[in-house]
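The complex is shown incomplete by one protein chain, all other protein chains being positioned as in the whole.
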Amino acid sequence: MINFCQFGAGRIGAIHARNIFGHPDARLQIVVDPDGAAAERLAACYGAVVASQVEALADRTINAVVIASSTDTHAGLVEAAARAGRAVFCEKPLDLDRRRAEACVAVARECGVPLMVGFNRRFDPNFARLEREIRAGRIGQPEILRITSYDPAPPTIEFVRRSGGIFRDMMIHDLDMACWLSGEEPVELFATASVMVDPAIGEAGDVDTAVVTLRMKSGALCQIANSRRAAYGYDQRIEVLGSKGGISAENVVESTVVFSGSEGVVSDKPLPFFLQRYAEAYRRELDHFITAVSSGAAPLVGAKEGIRALALADAAVESARIGQAVKL
Amino acid sequence: MINFCQFGAGRIGAIHARNIFGHPDARLQIVVDPDGAAAERLAACYGAVVASQVEALADRTINAVVIASSTDTHAGLVEAAARAGRAVFCEKPLDLDRRRAEACVAVARECGVPLMVGFNRRFDPNFARLEREIRAGRIGQPEILRITSYDPAPPTIEFVRRSGGIFRDMMIHDLDMACWLSGEEPVELFATASVMVDPAIGEAGDVDTAVVTLRMKSGALCQIANSRRAAYGYDQRIEVLGSKGGISAENVVESTVVFSGSEGVVSDKPLPFFLQRYAEAYRRELDHFITAVSSGAAPLVGAKEGIRALALADAAVESARIGQAVKL
Amino acid sequence: MINFCQFGAGRIGAIHARNIFGHPDARLQIVVDPDGAAAERLAACYGAVVASQVEALADRTINAVVIASSTDTHAGLVEAAARAGRAVFCEKPLDLDRRRAEACVAVARECGVPLMVGFNRRFDPNFARLEREIRAGRIGQPEILRITSYDPAPPTIEFVRRSGGIFRDMMIHDLDMACWLSGEEPVELFATASVMVDPAIGEAGDVDTAVVTLRMKSGALCQIANSRRAAYGYDQRIEVLGSKGGISAENVVESTVVFSGSEGVVSDKPLPFFLQRYAEAYRRELDHFITAVSSGAAPLVGAKEGIRALALADAAVESARIGQAVKL
Partner (left out) sequence: MINFCQFGAGRIGAIHARNIFGHPDARLQIVVDPDGAAAERLAACYGAVVASQVEALADRTINAVVIASSTDTHAGLVEAAARAGRAVFCEKPLDLDRRRAEACVAVARECGVPLMVGFNRRFDPNFARLEREIRAGRIGQPEILRITSYDPAPPTIEFVRRSGGIFRDMMIHDLDMACWLSGEEPVELFATASVMVDPAIGEAGDVDTAVVTLRMKSGALCQIANSRRAAYGYDQRIEVLGSKGGISAENVVESTVVFSGSEGVVSDKPLPFFLQRYAEAYRRELDHFITAVSSGAAPLVGAKEGIRALALADAAVESARIGQAVKL
């Protein structure tokens, strides 16, 4: 039985808390959140108690922590939890500043605690299947990867301001997927971006429409497209061309119902957003962490992947800024 | 070079005339139609002349006739053309009365001329491919056949009155497909039907919504559904379950364009009606007839198939009338 | 909080037990099964205890029972539980003998306890969505219903022998769906069936391939097809043609991954069998029962529907036997 303390009782925290609760080998024991009422509500749902950060980390019955608090607290909590000897699951990104992220990773390494970073998409059953087929050689050598990731609607301007920008907040997932699916490292990156959705996003210093090209070590090429708005929902697709064929993971839709009428043949839209689209991914991600902690194995997505994705996001910011390709 | 005389300058006649014209080994020489203006128009398009039936059949340069005139003239023209020694392509049905149809078939046989009946769907590339896969054993032994055939909108009441009814006019195609695809003969038939689309169809003595169940010799079962109205267009699908798998031919759609918006993911409708859906089938059907006549081979769909389909349509009329299954 | 006693610790019992356990307002308290070891295993998973039937029904803390034992025990358990004043959820069928089923229903009614019958497909999100769209008038008046229900592989011959036959064991679901989706009662039924899959099924007195045609009161027509074997998995589809369009619920597949290679474009198969395909339906079905019991409302699928489906299955058996349509 793994006893959990969770930092953060917001939207993503609610997902992790329910998944801990639903796992036969895990127990949510403590919830910590500066918003005491939110912490109380979440704790009440799953039979946990509310505590301060200090109390929580001092509790010797706790084996593992989930860090689902605001981004600017991640690195500090990773270090505090690591020093207390707890296994750490931290939502992405570790920090918006890569050096700060590297520093907290170093602490976790010194303390010898497992550290997993929340790249949930690797645990989506469809993308996981895609990766297994590629690794099994079904399409031969991957040559062209294409990742589509469009949000249904832009976040609030407040969110945009503290998000770190589209490359660090949103494309970071796709940058991780590109490395994971191709099985190799990028050597060159070109990014270009626009404000097409909302001028206020531009005024906040960010962009809302962005594309990135990666050249991988083998010469394989990767194209990523991000938009903050798709009128039809959350568009999450990946396709890969290889020497022996192509493979893709298409959108997950709301139902299999199809209506045929005078206006055409109408299928359901993709699931609306990440809470629905990646519900199963979040569950499997936590299962993996619990299994890793229980068995003493290293989690599959750790500090190395978290830092690499941050470095690529930084490179994309730089490339978009100077309007030129960046060597990695 | 096969020189053609065509009887009938209406909608289906226009299709056949164009296909004769487009064929490198055929020539449309004479058009016959009681509506002289229609005959002139069609003849003018393709460099043919207009003649009377007597003149046309007396013309010794004619090798073959296409009979695309009104149904009540089919049997008489088959006989006249056969007696003149011409190869005959006759639109379905040979006659609404099976005995009359059998009589004209007997004349064609005596005269030793090839006789092909227009079951165009056998020449549709999708259904033809379905048949080839089944014959090649891809699904093993066929066990359940399901045929969907819905018109986009009901015909005029005048047409309904002289059509011979839904079973002889519309389902006759599906009854032929059931025998062709299963590769065997039916031993039992059950039909039931309703007036759901337009009470005037009922007043004209016909039905507009009909289903038939066939039991084949091997025990394989077949379900056919017909409706005179599908708001989304001409619905023409077939699926077959076999011992090793299932196979289907889906609708042919207007384009591959897909729109995704707030109302869903919208694909194009099926092609609107038989002129569009079976354009290629009509072309291949005539190609087959021309090849058969040129080479002296018997056409693949002849008198036997035409009479069998009529007999099954008669059985369906009877079954629907008495409300009971009919042995064949 | 609803305290449950469950009869039956087999395959379907395991599903219900897990769903009770996972529900925030329910608790699995007692498991009863003649196979003591199976009962112990299941009880241990979910913190329940094992008891005899007599003990279980005497326990006054129990509010509701789930009957997931062998079919021949259903009616007796319904009566015993009803007399003990417990709300009853009973797997279909209530009994293979309609009169026995009616007798137990009468007892439940006298005792004034809620009785729900396990027509799980009504709770499948896709079929439920289909029904909502039809009720909302999206396709206008339903005219032709077509239900496909193929198992991936035949059951054991032992199962076949005590199953009550394909119509009572398998098609009973489709007969219920036909009434539910059309929103009306059938007035005529025609069934025909074959042994195509395995001669041993015929020797056991059953068939493995069956089709049924229903005529509904309005004249709407329904075609059902059942097979005990589809090489590609569990095929569960429904399509309905209405006056304003068509609507269908397609198969649920294993993933959205699509491979394109020299052999074609390969998508995933349907989910393998009912445990996977209807996992969500079973969960929602139990949710509905718990909500009904908690709130005092009558469950949506009760004795009336259970008896009607049995009567239709009996009519199908009779129709197939005499080779003729049966009035209802």
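As written, the chain order gives the labels A, B and C, with residue 1 at the start of each chain.
Please note the rule applied: a residue touches a chain if its C-beta (ideal position, glycine included) is under 8 Å from a C-beta of that chain, and two chains touch if they have at least 3 such contacts.
In this text, all values refer to a predicted model and were calculated from it rather than measured experimentally.
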- Missing-chain contact among A:Phe167, A:Tyr232 or A:Phe259 belongs to A:Tyr232
- Note on the structure: Full-complex touch with the removed chain, picking from B:Gly85, B:Pro199 or B:Gly261, is B:Gly261
- For subunit A, enumerate the residues touching the unshown chain of the complex. 141, 143-144, 146, 148, 150, 188, 190, 192-197, 209-211, 213, 215, 218-221, 223, 225, 227, 229-232, 235, 241, 243-246, 323-325
- Query: For subunit C, which residues reach the chain that was dropped from this view?
  - Reply: 230-232, 235, 253, 259-269
- Message: List every residue of subunit B that touches the chain not included in the displayed model.
- Response: 22, 125-126, 129-130, 133, 138-139, 244-252, 255-262
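The rule is simple: only the chains that are shown with their structure count from here on.
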- Of all chains shown, smallest offset between own Cα centre and global Cα centre goes to C
- Query: What whole-Å value do you get for the distance between subunit A and subunit C if each is reduced to the mean of its CA atoms?
  - Reply: 40
- Chain-centre distance (mean CA atoms) for subunit A and subunit B, in whole Å, is 58
- Of all residues in subunit A, which are in touch with two or more distinct other chains? 259-262
